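As you look at this complex, bear in mind that one protein chain is not there, while each of the others sits in place.
Labels run A and B following the written order; every chain starts at residue 1.
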Amino acid sequence: MKSTRFQLDELAQLVQGESIGQSTLTLKGLASLGQAQSDQIAFVNGDKYLAEALASKAGALIVTEALKNQLSDQHHNFIVVKNPYLAFAILTHIFEAKVLKRGIESTAQIDPSAIISDTAYIGHYVVIGENCVVGEDSIIQSHVKIDDGVEIGRHCFIDSHVTITGYSKLADRVRIHANTVIGGEGFGFAPYQGKWNRIAQLGSVRIGNDVRIGSNCSVDRGALDDTILEDGVIIDNLVQIAHNVHIGANTAIAAKSGIAGSTTIGKNCILAGGVGVVGHITITDNVTITGMSMVSKSISEAGSYSSGTGQFETNHWKRTVVRLRQLADVPLTKLVKQIDHMQTQIESIESTLKSRK
Amino acid sequence: MKSTRFQLDELAQLVQGESIGQSTLTLKGLASLGQAQSDQIAFVNGDKYLAEALASKAGALIVTEALKNQLSDQHHNFIVVKNPYLAFAILTHIFEAKVLKRGIESTAQIDPSAIISDTAYIGHYVVIGENCVVGEDSIIQSHVKIDDGVEIGRHCFIDSHVTITGYSKLADRVRIHANTVIGGEGFGFAPYQGKWNRIAQLGSVRIGNDVRIGSNCSVDRGALDDTILEDGVIIDNLVQIAHNVHIGANTAIAAKSGIAGSTTIGKNCILAGGVGVVGHITITDNVTITGMSMVSKSISEAGSYSSGTGQFETNHWKRTVVRLRQLADVPLTKLVKQIDHMQTQIESIESTLKSRK
Partner (left out) sequence: MKSTRFQLDELAQLVQGESIGQSTLTLKGLASLGQAQSDQIAFVNGDKYLAEALASKAGALIVTEALKNQLSDQHHNFIVVKNPYLAFAILTHIFEAKVLKRGIESTAQIDPSAIISDTAYIGHYVVIGENCVVGEDSIIQSHVKIDDGVEIGRHCFIDSHVTITGYSKLADRVRIHANTVIGGEGFGFAPYQGKWNRIAQLGSVRIGNDVRIGSNCSVDRGALDDTILEDGVIIDNLVQIAHNVHIGANTAIAAKSGIAGSTTIGKNCILAGGVGVVGHITITDNVTITGMSMVSKSISEAGSYSSGTGQFETNHWKRTVVRLRQLADVPLTKLVKQIDHMQTQIESIESTLKSRK
């Protein structure tokens, strides 16, 4: 895909590592251990990949000192670092295809009141409304809609078909992937006489620096106050962030999760895939929610929480659900006590019987 | 965001309430109790917000008579109504930024056979196919695709990047948010000799008056008959409505829910977030399904149904799942009876022993 070429020692320098072996070896790309060819470099993410690393045809390996010693019979070219995964993460950027275009495509429709940096790129068929701002070096891909009053900071990347509306404000280095909607109308209705009366959503969305949002996500604007994603939040695909949600810095949310309205999530949390969080609750910092769990109450202590169940064989599961339907009427704790008590009674009886023998 | 200004008594009149205090007070917007400034009005949604209301810097408060009496030491400007939440809902529309544009943007591609009302707005890069209709005062935002034969009623709002296809018919005052797909092909395949044979979907989608659909939703067209959303249905973001689903009037469906094919849901139902409903079943009117539950069988009685589990600490949950895996082989109901019976036996033995003492 790319014809970028680097020498082993150049790559080592980029990750502050030590190059071992043929320092002028030319490398054309990164690859996985299994797929790598002699002109590619791969990384070894711990001992459990040793066998794969030994068998790899990679021209060079990114390793720890310890791993290098275990591999040096089979391999001779290494970059030695403390954290091979981090080094790999850094090198991916070297080999990435980047959008180098700058300027505004002739087909973009930009309101005269909008302020677009000279170093930004505005793709084909982009529509930008009144009083918008697009900062330096930001890339707006084709077909993006930036509605009135939206502001986008510097070094942002907004992929095709994204809709940004509701006067949303994005800080710097924000990445939003294709077909995501930022600032859509929150789901607010006042029930009255059997009908739903729509509540116009007057709040906005504020997105901090270095936030990353995947494709096909919906981040709604607030009813009155704003929906807020703090710096460093990362969000996968198909995630729902309802109105007035507040997500703390560096929290990660995996695909298909949803956060209901007015919920606050702390910093450095991790929500695994398919997690649901109900509205109007608070989750503290450093909380992990495992896959497909529902958070139905506030969480005030850091830690890991779950309610998602892994698979059973279907026949086993069906019999389990039969028991689950009986469970409500089984006073488990009381029964355990009763059984203990009966055991004592039986032992007492046996002892009585023995004594009377 | 807006420079709309109203006097307190004007706002009171709009919600058929009584203005108390400085009737000519100028208010520039609605805000939450916590964020409101002296030129903004806030609403108090019941006693549990009293403390927040007392501390609020809002210039005026929307309250009930009872709430007013509890707040009048700290606040002097009120709108008194029976239902503050409803009054708030009504006032949001006054302060909302509305699309006032009318006419057809020069870049829209409209088939000559389409009938577009003179009072509609057709945004940039909209594509409208053969024999389409767009009614009076409907707003079609940029990049919308209205495929052949689609009809849109009056006072509708269709946000950017929506795709409407499959000859769908929308009635009046329908709102569809960004990047949603209406009338996409239903997921119908006939398995034959190990392959999936696609069934072309010949039905359509019919959407009633006052229906609201969020962003990134998919509403598929029917296989032969139509998929139907009756009047007043409201749907949040990222919701899947499969082919031939029929949803009764005023039913509300929260984000990330999905309804499988040919299922009928009654009127005035509420599906909370992340609910799944299997195909080919019927749910009667006035049913509530709580968050992340699965509806696997028809529901013929109004009421509330659940199967979503709130979070446990992960270690507690793991031990619970260990027990769940044992549960199938534990005859709970029988055991309870057996324990009762054993208790009786033990008591009988004890009594015998006593009598023989």
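Going forward, contacts are C-beta pairs under 8 Å (C-beta built on N, C-alpha and C of every residue); 3 or more make two chains touch, one makes a residue touch a chain.
Remember, predicted model here, so these are calculated numbers, not experimental data.
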Of B:Asn45, B:Thr64, B:Asn77 or B:Gln201, the one touching the omitted chain in the full complex: B:Gln201
Among A:Phe88, A:Tyr121 or A:Trp196, the residue in touch with the chain that has been omitted: A:Phe88
Touch criterion as defined above, residue of B:Ser38, B:Asn69, B:Ser300 or B:Gln326 at the omitted chain: B:Gln326
Hidden-chain contact residue, picked from the options B:Gly184, B:Gly208, B:Gly232 or B:Gly266: B:Gly184
Chain A residues touching the omitted chain (full complex): 1, 29-32, 34-35, 83, 85-86, 88-90, 92-93, 95-97, 105, 107, 123-125, 141-143, 159-161, 175, 177-179, 210, 212, 214-216, 232, 234, 236-238, 250, 252, 254-256, 268, 273-274, 291-292, 308-315, 317-318, 321, 324-325, 327-330, 332-333, 335-336, 339, 342-343, 346, 349-350, 353
Touching residues on chain B - with respect to the absent chain: 109, 125, 127, 143, 145, 147-149, 161, 163, 165, 167, 179-181, 184-185, 187-190, 192, 194-202, 204, 216-218, 220, 223-225, 238, 240, 242, 256, 258, 260, 276, 278, 288-290, 293-297, 299, 303-307, 309-310, 312, 316, 319-320, 322-324, 326-327, 329-330, 335, 338-339, 342, 345-346, 349, 352-353
